[in-house]
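With one protein chain removed, the remaining protein chains of the complex are shown where they sit.
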Amino acid sequence: MARTLEEIVARFGGDLRGDGHLAITGLAALDVATPLQLSFLANPKYRGQLATTHAGAVILAAEMADDCPVAAIVTPQPYLYFARVSQWLVETPGPAPGVHPSAVVESPVPASASIGPLVWIGADVVLGENVVINAQCRIGAGACIGDASYLYPGVTIYHACRIGRRAIIHSGAVIGADGFGFAHEKTGEWVKIAQTGRVLIGDDVEIGANTTIDRGALADTVIENGVKLDNQIQIGHNVHVGAHTAMAGCVGVAGSTKIGAGCTVGGAGMILGHLTLADGVNISSGTFVPKSITKPGNYTGYVPFMAHEEWLKNFSRLRHLDAMADKIRDLEKRLAELEKNK
Amino acid sequence: MARTLEEIVARFGGDLRGDGHLAITGLAALDVATPLQLSFLANPKYRGQLATTHAGAVILAAEMADDCPVAAIVTPQPYLYFARVSQWLVETPGPAPGVHPSAVVESPVPASASIGPLVWIGADVVLGENVVINAQCRIGAGACIGDASYLYPGVTIYHACRIGRRAIIHSGAVIGADGFGFAHEKTGEWVKIAQTGRVLIGDDVEIGANTTIDRGALADTVIENGVKLDNQIQIGHNVHVGAHTAMAGCVGVAGSTKIGAGCTVGGAGMILGHLTLADGVNISSGTFVPKSITKPGNYTGYVPFMAHEEWLKNFSRLRHLDAMADKIRDLEKRLAELEKNK
Partner (left out) sequence: MARTLEEIVARFGGDLRGDGHLAITGLAALDVATPLQLSFLANPKYRGQLATTHAGAVILAAEMADDCPVAAIVTPQPYLYFARVSQWLVETPGPAPGVHPSAVVESPVPASASIGPLVWIGADVVLGENVVINAQCRIGAGACIGDASYLYPGVTIYHACRIGRRAIIHSGAVIGADGFGFAHEKTGEWVKIAQTGRVLIGDDVEIGANTTIDRGALADTVIENGVKLDNQIQIGHNVHVGAHTAMAGCVGVAGSTKIGAGCTVGGAGMILGHLTLADGVNISSGTFVPKSITKPGNYTGYVPFMAHEEWLKNFSRLRHLDAMADKIRDLEKRLAELEKNK
């Protein structure tokens, strides 16, 4: 889809410098953009790329605008502006509205919705307007999916779960599988506890490929508005994730933990169960969280890597940290004794 | 489904206090249960919720029974009792018996089995009685699935793998993909080793969403009776998991490791290959296991997190632990010298 710079500024604002009739057909980074592409400059460390860019136009802040050799859209938050334009310029492919004849659909479907090939939709499912459900998704009985939500191929929604409006859910995501709940027999056998809760997902949530969110045991698992989950994340039963919290790939959150609003969890962060994390908590990548966090801020716990031989020497000491601390205490005592008698 | 307290006690035992004709239609926690719901009290820290509960009845131990303001079922193990009742009260939704016309089925199916929409079942597959295979599962040639096993939508069973009786397998699980086995050319290329073993799964096993269990290289990968695996777990080729072992989400077990019976592995625990873990070993969440464990017990290795600035100060020292140990040894020597000459 081609858009002129005038059209872009008319829609998203900003101060246009240069020819407003210039047509843009795509997006690219400063160093590789061609004259039909729009680029952006958000990180000052790439400022040097401006001089040689072949982009048709660049989105940037006022203080950089004079360095720009091509057309420019000047705005205080170039990255945010670029994000908005990118969504408008790029069409997400999907089947046309209507129900593909190969789909097995046991519930009414709004005329504006698009149900792709080989999809299964169970009984009593409620779909909003303009919902897109791509090939081979499976939607369990009684599930609800809000207006304009978009499911990529092969998404699973279990029975009775609710997805809000404008959700984007990627392939292989599983919403609503049973939580991991068992009682332990004295004989060692595990007796399953029926997982009777649901997953309730707010509006504007994105869920990555192969991410899993378990249904609640008795109450519900809740994902608030605007939450963004990357791929391969596991959310346990009865977890509550606050609004606009974002988690990177491979994160795990164990059951019944309550994560505040506006939090971030870096890749492979792991959060134990039955904890509470305050609003505005940022967990670094590779960090394990075994206890609650009551104050906003940045928390970290990953360990450095080293050349293997260095690691062998240093990390073997971890087994003797307690002994080291004892030795230091002993040294302090003996030294104080000597100093006294000096 | 409604059940009276009399019916429940007739089936599961326990000592009924109160009106046996009271009908129960669901389950809920003490603090939110309504008069048509059954609750339970297992953890003494929730005892205070008894006084104000609106539950129709509560499952609890004899020593708590006098505090219960509503009907009670008295039993020595309330949580276990609750687990059993929960399974009975809650119906798992599934397609009716019979083969959905959209399924592609290349093997005979027992009349008692239920094959959902858009399922593919390959040749020479053997299905037990009352098996339920939900929408879009794919069952490879020659696989066997035991009586009363229940596969949620979108499960994959590779060729020749065997699932026992009463299995529950959640969406996105993949049973029997190739193990990761390659020989290394001097040129750097990897040459694949055909993975000719199977996955053999016992009875009463539950497998979580998007969990993967690889087929053996030459011999088989074995999961014994009663094993419970949460979501997003990876089990490598030729692993052996003993009976009634349970693993929480995001665990990984590398190839050829033998885990004993009655073990537990906490979330994100990672176990290297070619190891042996004794029966009754409990691995804490977030713990990495690079060597065998010969005695039952609890083993832990996760690291604490800190406020980021604290972490920077403390964890940078990990690179110098060996030097610290050397300094302490040196201090001890010098101090002993001074003490001698005192």
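Descriptive notes on the structure:
Each chain gets a letter, A and B, in the order it is written, and its residues are counted from 1.
By definition in this document, a contact is a pair of C-beta atoms (placed from the backbone, for glycine too) under 8 Å apart; a residue touches a chain by one contact, two chains touch by 3 or more.
Quantities reported herein were computed from a predicted structural model and do not represent experimental measurements.
Residue A:A248 is the one among A:L41, A:I223, A:A248 or A:V289 that touches the chain missing from this view. The chain not shown here is touched by just one of B:L36, B:A65, B:V90 or B:A219, and that residue is B:A219.
Of the residues in chain B, those that touch the hidden partner chain are 102, 104, 118, 120, 122, 136, 138, 140-141, 154, 156, 158-159, 172, 174, 177-178, 180, 182-185, 188-194, 196, 210, 212, 214, 218-219, 232, 234, 236, 250, 252, 254, 270, 272-273, 283-284, 287-290, 297-304, 306, 310, 313-315, 317-318, 320-321, 324, 327-328, 331, 334-335, 338, 341.
Chain A residues in contact with the hidden partner, per the touch definition given at the top, are 26-29, 32, 77, 79-80, 82-84, 86-87, 89-90, 93, 100, 102, 116-118, 134-136, 152-154, 168, 170-172, 204, 206, 208-210, 226, 228, 230-232, 243-244, 246, 248-250, 261-262, 267-268, 285-286, 302-308, 311-312, 315-316, 318-322, 324-325, 328, 331-332, 335, 338-339, 342.
Definition applied: only the chains that are shown with their structure count from here on.
Between chain A and chain B the centroid-to-centroid distance comes to 25 Å (mean Cα coordinates, whole Å).
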